[in-house]
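Left out: one protein chain. Kept in place: all the others.
Order of writing sets the labels: A and B. Residues in every chain begin at 1.
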Amino acid sequence: MKRTLGCCYYPEHWPESQWPEDARRMAEAGLTWVRIGEFAWSRLEPAPGDYRFDWLDRAIETLGAAGLRVVLGTPTATPPRWVVDRHPDMLALDEQGRPRGFGSRRHYCFSHTGYHQECARIVTQLAQRYGGNPHVAAWQTDNEYGCHDTILSYSDAARRGFRTWLRARYGGGNAGDIGALNAAWGNVFWSMEYDDFDQIDLPNLTVTEPNPAHVLDFRRFASEQVVRFNRLQVDILRAHTTAPIAHNYMGKITDFDHFAVGDDLEIASWDSYPLGFLEDRVQADPAYKRAFAQQGDPDFQAFHHDLYRAVGRGRWWIMEQQPGPVNWAPYNPAPLPGMVRLWSWEAFAHGAEAVCYFRWRQAPFAQEQMHAGLLRPDSQDAPAIVEARQVAQELAKAPEVGTAQAPVALVFDYQADWMWAIQPQGRGLEYFELVFQTYRALRRLGLSVDILRPGASPEGYSAVFAPGLMHLPEASKAALCSGKAVTVLGPRTAARGDSFAIPVPLPPALPGLNVTVSRVETLRPDMPRALAGGGHAQLYIEELEGSAEPVLNTQAGDSIMVAKDNLAYLGAWLDAQGMDRVVQWACDKAGLQTLALPEGVRRRFDGTHTYWFNHTPERAEVAGLVLEPISVLRT
Amino acid sequence: MKRTLGCCYYPEHWPESQWPEDARRMAEAGLTWVRIGEFAWSRLEPAPGDYRFDWLDRAIETLGAAGLRVVLGTPTATPPRWVVDRHPDMLALDEQGRPRGFGSRRHYCFSHTGYHQECARIVTQLAQRYGGNPHVAAWQTDNEYGCHDTILSYSDAARRGFRTWLRARYGGGNAGDIGALNAAWGNVFWSMEYDDFDQIDLPNLTVTEPNPAHVLDFRRFASEQVVRFNRLQVDILRAHTTAPIAHNYMGKITDFDHFAVGDDLEIASWDSYPLGFLEDRVQADPAYKRAFAQQGDPDFQAFHHDLYRAVGRGRWWIMEQQPGPVNWAPYNPAPLPGMVRLWSWEAFAHGAEAVCYFRWRQAPFAQEQMHAGLLRPDSQDAPAIVEARQVAQELAKAPEVGTAQAPVALVFDYQADWMWAIQPQGRGLEYFELVFQTYRALRRLGLSVDILRPGASPEGYSAVFAPGLMHLPEASKAALCSGKAVTVLGPRTAARGDSFAIPVPLPPALPGLNVTVSRVETLRPDMPRALAGGGHAQLYIEELEGSAEPVLNTQAGDSIMVAKDNLAYLGAWLDAQGMDRVVQWACDKAGLQTLALPEGVRRRFDGTHTYWFNHTPERAEVAGLVLEPISVLRT
Partner (left out) sequence: MKRTLGCCYYPEHWPESQWPEDARRMAEAGLTWVRIGEFAWSRLEPAPGDYRFDWLDRAIETLGAAGLRVVLGTPTATPPRWVVDRHPDMLALDEQGRPRGFGSRRHYCFSHTGYHQECARIVTQLAQRYGGNPHVAAWQTDNEYGCHDTILSYSDAARRGFRTWLRARYGGGNAGDIGALNAAWGNVFWSMEYDDFDQIDLPNLTVTEPNPAHVLDFRRFASEQVVRFNRLQVDILRAHTTAPIAHNYMGKITDFDHFAVGDDLEIASWDSYPLGFLEDRVQADPAYKRAFAQQGDPDFQAFHHDLYRAVGRGRWWIMEQQPGPVNWAPYNPAPLPGMVRLWSWEAFAHGAEAVCYFRWRQAPFAQEQMHAGLLRPDSQDAPAIVEARQVAQELAKAPEVGTAQAPVALVFDYQADWMWAIQPQGRGLEYFELVFQTYRALRRLGLSVDILRPGASPEGYSAVFAPGLMHLPEASKAALCSGKAVTVLGPRTAARGDSFAIPVPLPPALPGLNVTVSRVETLRPDMPRALAGGGHAQLYIEELEGSAEPVLNTQAGDSIMVAKDNLAYLGAWLDAQGMDRVVQWACDKAGLQTLALPEGVRRRFDGTHTYWFNHTPERAEVAGLVLEPISVLRT
């Protein structure tokens, strides 16, 4: 696999006279890819049907002539004002019922059919014109689905769509079977029974919490709307091009099923902003945030790399890589010198095909003017381009590589995230965090990890971890429980049926493991329960019944983790020390060797080499190696 | 008085074939009562006028046949969807003007006359059919008035109702006297004068705070709407049954006058969720919350027991008793073993006639699926039923008791709570908390307490405490000041007139005590003022003038509490040590013996026996007694 670099560029922002020089400098820096077009609708079609592709023709030609390969984005994340004027009800409504208006981006409801038609039209135009263009070597649909909390819309269009969706789901056909829905949701509770699908509202603005089954179906519907929206574009593009199609996902967006969207794409890509994410999206105490404020979390990007490798079925990119301070986090420091290189290599170590920096030149105007680029607004080199050039040179000399299957798998299920969000049962309990803390523990012990989508085969893995799968269809459950891998399930595995009801017999009802969750407690964060032997259970704790053998007990003697043979069930949320013990237990059982890494040091084996990353500004020693401050080492 | 147990049951949630076995097990566990029906409207009347009582007939018959007595609830807390479709404007609007929609419960505005008619109809049907049923031994109106912040509605119906109410209040007749209202409210201030009642809006969404007199009248109106709504049902039921009628109040709901609602009922009942309340509604520091996270606050339930004994004029129940983890608090741990028994006995010690556990079996679907029951969803015994059986056996062997008047009375006034909420003058100053901290001090010193409604006679009490009565009609003031009891008033006693104006002469203007509040200060929580002799004044402090004798002074020499003979005025919010000194002073004066109890240990004398409760997981010694961890002792 050839590993390449690129950047994001907006020719429409700059005088045409500047394009050739920009292109020349990109190529000179060692960049291969340049992504363009994804916000340019108002310049491509300034008025309905008034297409202006000439400038884009010339931009592509200029870039291509410099030896660059173009990723062309569809501009549907930023419908121009006239589109909104034609479809005033295309705006999403937020949970409070307020329209989310024109004036920034992503101002559309995924369920609006009129907007679907506008998108189909502009995408068709682009596909027809550039589908065969030799410089257009990849496509991107839209931009960052879900960014700015834009998946869930409470508009009339969404309400209509949801009713139609429910009709199809319950009883089939146009008529639907409202009785089936009432039964599935348990609407007898609180007299919430409906007589007709057209009585069903979206689950916002209820007096107290709505029925979780109602919300779950709405979340599924909303996710499917994204899949449908994306597929509409993919189908059009496919008819006109053989270039691969990607979407650039955003970090820690879980409101739609990325796997399902990814099934329609050739390449998954994601937008990696390590410093912004640390301040804005990583849960950590202040000391930890201080320690990594200028490096980013040592596991957060890696997690997403592994996630999108799964979403892309092996093919994945970074479409936007942070090159310096950003504009959107609570605080926006600069990366430490060397971090842009480290981040780039980290992506490649996890199998990225390409790393594209966002953006070529810092924009002097509008919303993102404080977002650094490879160049400053005055076209001088910004610090990042120096590191990008270094990576380009290193890549040229680096050995060719593939990506091997990791020894350990970790299951990630978007639906589980929705279900935990709908019913956390304790403040702050998030599925993403549960999985991520498991991932952290695996990484602390030096393991390389593959992320699996729900239902994926665990075959070939020595150990499989699947925390928090609140709904687990029987077939998936059977596959997980009957594999050869050491498998750790729980907490909350199979705790709910397809319509969010507690199953009887009680969960987890695992074949081959006699354990029943007889009761659930959630705890104040200041009330952890000590485990015998070290570590704590905290926040979420299940009472376990049954004859399975205890693996971890509280000091009070309650079983927290039980096992039989290769199958284990963990009935609690553990702290880091506790999670380390779980991982070590599984690795011992699976015959996997672990290596406890110092804080901020991580490694990744890609099948050929091991890459060592030191995210700290101090020298580190591990396994006989010396890692310089902020450094990458390949062994 | 015979003391009994019961549970809450939803036959409509379970297959009819399961009912007999459920009934058998209830009776076997020693339960007497089973409350049903209060959320079943969509099954009782699935379409307008289409009544389906057959299943309820059979359910009552099945339960009755097992020896159980039924409490039948009116289902008006959960109007079905078709009711809302008939009356789209029946929804309450929240303070921000958003409709509070269908999809959970309590989605109605108390002022909507169309909804009144729907309620009258279904209650009439139920009363006619079951008023004479031998198994229906009590009734419950609606469910938890005020839960989910549902008393204050800003709907058109409320606006119309409020205008009518104001017309009647000011000047009488349909015309009203808008000048009287303007004068009473002081509307000359800021040119807020009205020309007509129809110009008066509800006091939400003003630019800055609305006139406190405006808000107070709105709060009175809103409270009266509840009384009227409840009375509508009671009047109908009375015409058809001789069984007692109850309502199940919810803990720490103060938005309507429970005494006024209670005047129309035979029995007051309340829903006791000690662990949920501790996390969600008790003000305490984290260490305290940790210490009692699995037991609940040692005083919070007792306070409500005493309150509802007053509301029910002696007759009161627990209609819903927490049996295990609940679903709605920020964190939801399990009760420590023995706590369900302790809670039950505590209620009986405070004079409860019945304690009903909520609910019989944990529901596997809908909003409350994480709320424990006496049974698990799989019908196995949950831990609570074991303790309930023990209580039932203990009750069978326990002596008959009555309830004696306590030596100490504490006045609680819902209107005072509204007034403090309207004008706290310092962040976080709540009337409920002020009264509750007084109650805590009384309990710390081992006293049994009666709660008095405002205006109730203090006769027969040795000591009376009446903190925070912001408006105190002259007759009540005279009664309080002329009684034989040692009486402690203040702070803020009689600080406002009937329309929220400061009276002249300045407050408190007490007959027989020369004290004037010349100025009020509120303080940062980190700026308490030390009292000479121990304790602190904090948060709210009055400057006292006059010739009354000082009882407590600050170290700086300012009087904080003054007295003459049996009448004292306390001009500050005190900390616990300060409150203990106030109570001790009053008890010394009244010749009442106190006993300082260890933290978490409480006692209650019911006229015959003293009950000792140890809420801590450690053994306690007090007054020569040894109290086992989590235990009840009767002496």
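One rule holds in what follows: a residue touches a chain if its C-beta (ideal position, glycine included) is under 8 Å from a C-beta of that chain, and two chains touch if they have at least 3 such contacts.
Values in this document were obtained by computation on a predicted structure and should not be read as measured data.
When the missing chain is restored to the complex, the residue among A:P244, A:P377, A:P503 or A:P629 that touches it is A:P377.
Between the chain not shown and the residues B:D149, B:D201 or B:E394, the one that touches is B:D201. Set against the missing chain, the residues A:A363, A:V391 or A:V601 yield one that touches it, A:A363.
Interface note for the absent chain: among B:Q117, B:Q283, B:Q393 or B:Q425, the touching residue is B:Q425. Contact with the chain that does not appear here is found for just one residue of B:A47, B:M527 or B:V626, B:M527. Residues of chain B in contact with the chain left out of this view: 96-97, 185-195, 199, 201, 203-214, 423, 425-427, 499-506, 518-524, 526-527, 543. With the whole complex as reference, residues 10, 12-13, 39-43, 46-47, 75, 78-82, 85, 92, 96, 98-107, 147-148, 150, 279, 286, 289-290, 293, 324-325, 327, 330-334, 362-370, 372, 376-378, 380, 382-383 of chain A touch the missing chain.
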